[in-house]
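Apart from one protein chain that is not included, each protein chain of the complex appears where it belongs.
Showing subunit A:
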Amino acid sequence: MRKSTILLSSLLLVGSLLLTACSNNSNTNNAAATGNSVTATAAADGATGSAASSSPAPVPAGALSEPYTASDLSKLPAAAQKRTDTIIVGLTDPSGAFTPYFQESGYDGNVSSLLYASLVTVDEKGVPIPELAESWEVSEDQLTYTFHLRKDLKFSDGSPLTADDVAFTWTIQYDKAYDGGSSLPTLNVKGGQAYKEGKATTIDGIKVINPQTISVTLEKPNATALVVLGSNVLSKAYYGKDYKFGSLEYIKKLHEKPLGDGPYKLEKFIPGQEVRLVANENYFKGKPKTEHFIYKTSEGDVWQFLETGEVDYASFSATEENIEKLKALGYVNILPYTPSTYGYMQVNLKHEQLKDKLVRQAIMYGLDRQSIYVDAQQGAGSIANIPASPISWAYTEEGINPYKYDPEKAKQLLDEAGWTVGANGIREKDGKPFSIHYLGSKSKNTDIFIAVAKENFAALGIDFQPEVFADFNSLVSKVEGGDYDLVSFSTSMLTDPADGFMQFFDGEITDYENPKFLELYNKALATSDIEERKAVYKELYQLFNDELPILFTSYKKTVYAYNGRIQNLSVSPFIGLAGSLPEWTLK
């Protein structure tokens, strides 16, 4: 029995890893629900390392709203006290595939985000800002992007980084043997398809203008293109040495010997144990302040490592209990954080009863989401009503229906939709009983959901049939087979607001056809003007909030706890540790 419990939970772990697995942009760190992976870091503004105030802020209703500063650094375990030039962070499972665009797990992405810098990065709100590229221009028709690289950029071995490297990086992602998860091939770079089919030896749309300048032309406008194109750069001299069209196998041999241009370079990878990084003296912003950085592989519970001082930084679910326990340690600073993701239930729109908007709205009103996602989680969550995270620049609550728990309203809507209570208390329409077949992955949260939903649905007169999967792959197979009504998912890290609608374009949800949605979605992508986009997204969110092609559930809340000696730890929800890490110092 206990074997199977561990087995199930590890499967679940894997499931959640997959669910959040980062595949398009190695800048994007991954949040796994397990609370022990390093993910995009907390959303505090500015530097928080200075131990200015020692009086803790009061904790409102289970969640920490303000950063909390360590109360007693003398309690710091000796192991952590001894370190002078090394910072250790726990990470679930780096596999050693450290080449961006070629890694399968988001945990490897956490590592490569420190080894490689990007052309363009994003600020705390997800707005693009320059990194390796000093500036860029977008043509009037929104099709051509011209990047101007900084002068004297170098890879960590001292070799120069030029526009040729950028061109090479983009090109190999159009190779027919490319099996990675980058979303660059979906941007439709001009001539990319021809290259992939072997009809051209170069990609037409990519033009190296001079060693510092490169432009790329797309076939149709896409506002996410800037960040996707502006990702990591691979050295052509190193990664392109053995490149022949149609064969990328050789790159696997280079995974464990990455050559990057980021703040750190790889010193040593010990499988299953740790990834040792050392400061890169050729980093364009200057050598990072802390010489050594180590990702320690830590499967499962990370508490013991924080308590013994073996790691300096860890993330936890923001439950009241966790926060109290962390404060009691005395030597950790705590940052509250909401990841850039949202949870939702996918609805089987093929099924007659769920095609009806009124029914979907009835379910939203009839489910006590507050109990399931907030109260039962001890405050480590909040309710979602739109396909965007509250930390996104596009997030809005204007004109958004919060769908407060209201069973009476739900019943009324069901009556309106023609589902009337039958003989045995189950609603019927045309002689068919109303039943909901729900799929979820095995977890404590699913257990809570099922317990509450069972009661809620019974009150509405809906027959509720939950099915729980220990294995994420099996769950997805079942969904692909169409044998479900509702299924719980969570998005992966969203960088651009457009990412929040991903499921409607990647083949997951194919049955929602609404010309208005497509029109607005494309309108938002066709411009790079943030204010203009904001307005369109507001309309889109209102549309989704009313139409409910998916049922919104919740946002997660986590806290980051870190060794109180670390200073200058500021955080951006979109790029993880990579943003501020070069500035970290040990007091």
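FYI, contacts are C-beta pairs under 8 Å (C-beta built on N, C-alpha and C of every residue); 3 or more make two chains touch, one makes a residue touch a chain; residues count from 1.
The criterion applied here is as follows: contacts and distances are computed from a predicted model.
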{"item": "Choices \"Monovalent cation/H+ antiporter complex subunit F\", \"ABC transporter permease\", \"NADH-quinone oxidoreductase subunit K\" or \"Radical SAM/Cys-rich domain protein\" - which one is the UniProt name of the chain not shown", "value": "\"ABC transporter permease\""}
{"item": "Touching the absent chain when the full complex is considered, from A:Ile88, A:Leu149 or A:Val536", "value": "A:Ile88"}
{"item": "Absent-chain contact - pick from A:Glu66, A:Asp375, A:Asp471 or A:Glu583", "value": "A:Asp471"}
{"item": "Options A:Lys75, A:Lys190, A:Lys220 or A:His292, residue touching the unrepresented chain", "value": "A:His292"}
{"item": "Touch list for subunit A against the chain that is not drawn", "value": "2-3, 6-7, 10-11, 13-15, 18-19, 21, 23-24, 77-78, 83, 86, 88, 93, 95-97, 102-105, 177, 179, 181, 186, 252, 255-256, 270-274, 276, 292, 294, 296-301, 304-305, 307-308, 310-311, 471-474, 476-478, 480, 489, 492, 502-503, 505-508"}
